[in-house]
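Please see the structure below; I have some questions.
Note that one protein chain of the assembly has been removed; the remaining protein chains are unaltered in position.
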Amino acid sequence: MTRTELNEIKEAELAARKRTTIRCCMAAGCTSQGSGELLKNLEAAVSEAGAEDEIEVRGVGCMRLCCQGPLAQADPGGPLYEKLEPSDAKAIIESILSGEAAKLQTGDPKHPFFAKQLSVVLGNSGEIDPERIESYIAADGYQALRHALREMRPEEVVQEIMDSGLRGRGGGGYPTGLKWQTVSKARGDKKYIVCNADEGDPGAFMDRTVLESDPHAILEGMTLAAYAVGADQGYIYVRAEYPLAIERLQKAIKQAKKAGLLGAQIMESPFNFSIDLRIGAGAFVCGEETALMASIEGRRGVPRPRPPFPAESGLWGCPTLINNVESFANIAPIVRNGSQWFAGIGTEKSKGTKVFALAGKISNTGIVEVPMGTPLRTIVEEMGGGAPDGGTVKAVQTGGPSGGCIPADHLDTPVEYESLSALGSIMGSGGMIVMDETTNMVDVARFFMEFCRDESCGKCIPCRTGTVQMHHLLTKIIDGKATARDLALLEELCDMVKHTSLCGLGMTAPNPVLSTLRFFRGEYEELLQPDPYANGRPTAVPTS
Amino acid sequence: MPLIHQPRSRKIDHVIEHASGDKRFKILEVFMKRHQFRADALIEVLHKAQELFGYLEDDLLIFVSHHLKLPPSRVYGVATFYHFFTLKPKGEHTCVVCLGTACYVKGANKVQAAIEEATGVTAGETTPDNKVSLLTARCIGACGVAPAVTYDGQVAAKQTPEDALAKIKQWTGHDAD
Amino acid sequence: MERLKLATIWFGGCSGCHMSFLDVDEFLVDLIDKIDIVYSPIVDTKEYPEEVDLCLIEGAVCHEEHVEMAHHIRQRTKLVCSFGDCAVTSNVCGMRNALGKPEVPLEYAYVTLADTNKGIPDDPVIVPNLLEQAIPLHQVIPVDHYLPGCPPPAERIKALILHLLGLGDPLTGDQLKFG
Partner (left out) sequence: MSVRTLTIDDQPVSVEEGASVLDAAKAAGITIPTLCHMDGVYDTGACRLCLVEVEGIPKLLPACSTIAADGWVVRTQTERLQKYRRMTLELLFAERNHVCSACVANGHCELQTMAYSQGMDHVRYDYCYPKWGMDLSHPLFGMDHNRCILCARCVRTCWHIEGAGTKNLAGRGAGAHIITDMNEDWGDSATCTWCGKCVQSCPTGALFQIGATAGEMTREPARLADIITARRKKEWNV
């Protein structure tokens, strides 16, 4: 693939555009509600009407408002159809051909849910056909790679990422450029790039959205990273629970290989890079980078102590760069538009945008991408429409089992790494679960503890048995069998597990308990039984 | 009790013999060859094996360990670490209730309870007639349409206990209770 | 100086700790002006007295009467000591817990292994109901001191009593050894 060829594909693709394009969401949320059949029916209706030259039906990635799915929209300027039935296909085509509005539920594109979004990562999501590389190329895909390979030295690419201020989107917020620099400077003939697509936080589906909607963006981001740090082999570690993402990634890799965008001498440069998929097998702990590497090596997904960090000693002992899906998805836009453009978005310490998955007791569930610094309230109340059925938002859970519950009166907090961790939660990968007044916070804490208990790898003692005991204590509290002494024991254990566990899973396992204790302590105390021995000597002897 | 124990090769011989009459073993061998019989392909190979056989029986694991030149304990250790792998046969149909946070706060546990009551099995088990296996998932990423249940690989959105029971009934061909 | 009112009792245990207690021999005689044994299987008192200073409780809490008695003792005693591994950890008594319900070992003992009169005794007046699990004492009442050992050697018992009399250091190191 040469520069000219890349532009030829782009122009051919644009030239082939028809007067009208119907975009039909084919991401997991809508397909689970029947959008696959809808797409087929749309295609059938087009050919039935003999309008093949007029109308293109395009299966696209996530159109974001999952709760109103299946979604479809006709370009240019057509309404956003919601809650479509496969049988609605005909009406849509007829409406396009006749110019008269169809009697279908439509959404308001000016609603804050859409209007307040800013797309960097999801720019192509819901727009391009994720299963066709041409569609990606037509949207300026692989231009960043072309530019980097021709005009930039590897260290300039690293510098660009450093200047952009991008921080890891997987949870911790470590500066991405710094990580790249460490790997690029690490000694070793063989280096690896790993994309962590083991999005395991329950309630998070941002990475899934990106993978299903724009797989080539990940490949391009990884290839840029490989060029920057001097790696020639990459792995995408993706969960087995995401079959559609796997399928699209497989297709994308095949297409990129065929187009000479992966493999040997990419774009006729001396640079070689291959990407292999590794399918996870249902272990949350494999989201932890050392466990993930063990799993890629075909072993039990058990973490090991760091240091040494993967940047120095990773896969098979070689320097390895691990970033998550959303981080990689930011790379091509940064290289394409320049670090200054990216650094202009967001806040001083948190640059760019962040994708959130809105779920739980919220009216508009789905995917949003907002600039860093957007207040939680804007996301939850304006965009998300607050709790459904007249309920009130009680708390927002971010960061999955490693995060915490932020109470409603802190919703004015801006979305930033530092501000969220000051509240005892974390940015995490971007899952945002809204709880209303019917949600019991102790129950939520136990839910997460059960999760961590079941997902603990069993290697280190604090996590393996500490989560068992914490879960047991929470159950005792919920069952009304606990006293203040048990609560004290729980708090002490939270502190111990947090500080002594080997990996992030254990270290953050107590967070949901700690944060609910911080903001909703009353809910715990209400469940406690009086302790007859509270002061050492009994106040009244209990009879058994 | 024999003081000289059975050499490892004898067990392998038995498995190879068993495998020779089954085409699926051949397919698996080709798959492993494509990975150059590399030890780090173990998880990919187990995925393939489960796809072919439905579950990972002992002979299958020994077959894999032999070809990838890994001790059986390593293969077994890996197969039991990951929840996706199952060492017991699954039922004709599989129903996976997502218990991710979003599904949980929207009542997935009630859907699970309804199915458990109707089928008489708890999560992780298969009905005695081998019709339905009930499983739970940690989050299938369909949070936007919670609560979600996967029926034979197809994700179904916004499930109520009634929806789930209707599906089970379809499978079992009679009232689930 | 008033003498230390000492009580001892055994719950679910083998009385081995009490045997070890007897092994302190003339130590008790030496301390006769400091200690008064007010209640114990080795003295004749029938009723647990009020205002006891120290009670050594041997054995795990295995049945309902133990629970009742533990609370009773706690109310009337300044310092309670878990005396020996069964009281501290549930030890051998707790080995039944892993088998499931208490009926499992009962069935084995009174039916499977019985030659005559097979049947689990079920009159609560004669045999109190077993708890679901045999548990350590501190899960029922607050405990002030722990004296592990199966049994705790006489020296260790001496050391604890001396410590509580203000005549010695608290137990440390292998004086706290289980088993």
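Letters are used for the chains, namely A, B and C, taken in the order the chains are written, and counting of residues starts over at 1 for each.
Following the convention adopted for this analysis, contacts are C-beta pairs under 8 Å (C-beta built on N, C-alpha and C of every residue); 3 or more make two chains touch, one makes a residue touch a chain.
Quantities reported herein were computed from a predicted structural model and do not represent experimental measurements.
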item: Displayed chains contacted by the hidden chain, counting the whole assembly; value: A, B, C
item: Absent-chain contact - pick from A:Ile279, A:Cys457, A:Leu487 or A:Leu514; value: A:Cys457
item: Which residue of B:Phe81, B:Tyr104 or B:Tyr151 touches the chain not shown here; value: B:Phe81
item: Residues of chain B in contact with the chain not shown; value: 1, 3, 5-8, 10-11, 58, 61-62, 70-77, 80-81
item: In chain C, positions touching the absent partner; value: 82, 85, 88-92, 94-95, 97-100, 133, 135-136, 138-139, 143, 146, 148, 150, 171-179
item: Touch list for chain A against the chain that is not drawn; value: 283, 300, 304-305, 307, 453-462, 464-469, 472, 489, 492-493, 496, 499-502
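Just so we're on the same page, only the chains that are shown with their structure count from here on.
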item: Pair of chains joined by the greatest number of C-beta pairs in contact; value: A-B
item: Between chain B and chain A, distance of the C-alpha-averaged centres to the nearest whole Å; value: 26
item: Chain A partner contacts - residues on chain C that touch it in the complex; value: 64, 67-68, 71-72, 74-75, 141-142
item: List of chain A residues in touch with chain B within their complex; value: 28-29, 31-33, 66-67, 69, 199-205, 208, 240-243, 278-284, 295-302, 357-361, 365-367, 397, 400, 431, 433, 435, 439, 444, 447-448, 451, 454-455, 457
item: In the complex, chain B residues that touch chain A; value: 38-44, 46-47, 74, 77-78, 81-85, 99-106, 137-146, 148, 153-158
